[in-house]
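Removed from the display is one protein chain of the complex; every other protein chain stays in position.
Note that the chains are named A and B in the order they appear, and that numbering of residues resets to 1 at the start of each chain.
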Amino acid sequence: MSDGGTARPVRPRPRLRTLGITAGLLAFTVFAANEVGFDASTSWEVWTNPLWEMFWPIPWDWVLDRSNVLDPLVETFQIAILATIIGCGLALPISFAMSRLTAPNRPTYLVSRSVMNVVRAVPDLFWAKLLVTAVGIGAFAGTWALSIFSLAVMVKLFSETIDNADPRPLEAARASGSRHLPAIRTGVLPTVLPEYVAYALYVFELNIRASIVLGLVGAGGVGRVLEAQRQFFRFDRVLGILLIVFVAVFVIEQVSVALRKRLV
Amino acid sequence: MIRFDDVSVTYRGGVQALRGLDLTIEDGEFVVIVGLSGAGKSTLLRALNGLVPATGGSITVDGAEVVGASAAELRALRSQIGMIFQTFNLVNRTSVLNNVLMGRLGTVPAWRSTLGLWPADDRERAMQALERVGIVEKAYVRASNLSGGQQQRVGIARALVQEPSVMLADEPVASLDPVTSRQVMGDLRRINRDLGITTIVNLHYLDLAREFGNRLVGLRDGELVFDGDIADVDDDTFMEIYGRAISDDDLVGTEDDLT
Partner (left out) sequence: MTVTHTPSTDSRPPPPKGVRGRRALLALALLVGGAWSLTGLDITLARVLDAPADAWDIFKRLWPPAMDEALDRGVIGKVFESVYIAWVGTIIGAVLSLPLAFLAATNVAPRWIRIPVRQLFNAIRAVPELIVAVIFIPITGLGPWAGTLAIGLHSVGTLGKWATEAIEGVDTGPLEAVEATGGRWVSGMRWGVLPQIMPTVASFWLFRFEINVRASAVLGMIGAGGVGAELVSQLMFRNFPAVGAVLGITVLVVLTIDTVSAAMRRRIIAGAARTSGPDLDADRNAEALANLTGFRR
């Protein structure tokens, strides 16, 4: 079958556009690296800096004293629970409103999508800081901020699930004359409910971690203690707090993963 | 020369895929292996190039022992053995030429092949291999844009570029239609005749086995139950090997059957 007469093809030249994009990205990277003060040598020095000694030894008596770390940790936990309930709870109707499949009408769809896009575009801690200024320092602001964050994450995940859900049960429900809300209740909800629960547990895990960080802006919980100690340069306590927190987070996450497996 | 000496292969789950296999294949032979799925055909081929470790016995290829060979020895051995697969196993996202060049991975230094800096004479070999299977004009086409038959010929070119002494084909035409199947089998026969490469082909299509085979080896439940000239084979022999009557599924048929 070999045809000795077939000419060999010429190697194609790389497309100008691909080359252009690659060169552009490279140039941008170099520029950005310069702007942020990229200094490869410091990445080495970081690990050998004598200041690390300030993190050791960990003062366990202070760390394990209930009022210092463990109580605020409980507060963090409570913030996470509430924020998950509120955020995921609100996310349910809003996700339906902003999903192509189940939106009742076009204006609702557009408005809810736009609002959620803007909400998501604001970094989560910016919300926290704003709310702290508005309603005062403490767990109250933290719960609010985290609820908004949960809402944003949940809505993104869940509305995509709804978009990809099988449209046929909904069609069937509508065809039998059902009104919009009951149609969704019977036609779509059962299909997407397992995913909703799985996402909610995932959001809960995120919230546990996020609420630690919230405290850094004064929004309550163990993060506040962390920030206070940081400002006093008590890095040994900082490390102690972090260790306790990560153990707690790890335990909670294992439980959550196990629950997720059993519920879905 | 390839020699299987009392070879057994037992998989980790306890499944015994080959038992006590004795087989000798001289240079330049064209051997067709038939048998039911699970009879051990795939295992036999993969034991030969060490992709599946044999758990007993000895396998020698031109004097080199496969069983228990070190990783480096296996790599050297494999660079001399070309293999083509039922699912082609091409890298879909890259060009035909790059796919063929992959055949040289056993000899080109790793840093050169990783960066895509293939030596010039390897590029020449690749082009020649593509010419031999008749699809050189597709050299720079993305592999997934080819038809099944063309993709398999790329697979053959990839094996050829190794300049192997042995060619293994694991159900090379099972995914192809009758016409293309015959083309590919024809290519394999031609390569065996023109280049003298020892060729071992797994087939489950009995009519193809009869059309293209020289020597037929029959496996059943991991044991060798037939080894002889294709001329001596009739339907009863097949029934012995298969343990049941021949059905339409065992025949690739002709294009008229494709209704």
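By our rule, contacts are C-beta pairs under 8 Å (C-beta built on N, C-alpha and C of every residue); 3 or more make two chains touch, one makes a residue touch a chain.
Please read these numbers as outputs of a predicted model, since none were measured by experiment.
Across the entire complex, the residue among A:Ile58, A:Ala165 or A:Leu206 in touch with the chain not shown is A:Leu206. Note that of B:Arg19, B:Arg75, B:Arg123 or B:Arg189, the residue touching the chain absent from this view is B:Arg75. Contact between subunit A and the unshown chain involves residues 28-29, 31-33, 35-39, 42-43, 46, 49, 51-52, 54-55, 74-75, 77-79, 81-82, 85, 117-118, 121-126, 129-131, 133-135, 139-140, 143-144, 153, 156-157, 160, 164, 197, 202, 206, 209-210, 212-213, 216-217, 220, 226, 230, 233, 235, 238, 242, 246, 249-250, 263. Remark: the residues of subunit B touching the chain excluded from display are 49, 51, 74-83, 85, 87-94, 102-107, 110, 113-114, 142, 144-148, 151, 155, 158, 162.
The rule is simple: only the chains that are shown with their structure count from here on.
Subunit B has its Cα centroid 50 Å from the Cα centroid of subunit A.
Within the complex formed with subunit A, the residues of subunit B that make contact are 127, 131-134, 136-140, 183, 186-187, 190. Of all residues in subunit A, those touching subunit B in their complex are 1-4, 6-9, 11-12.
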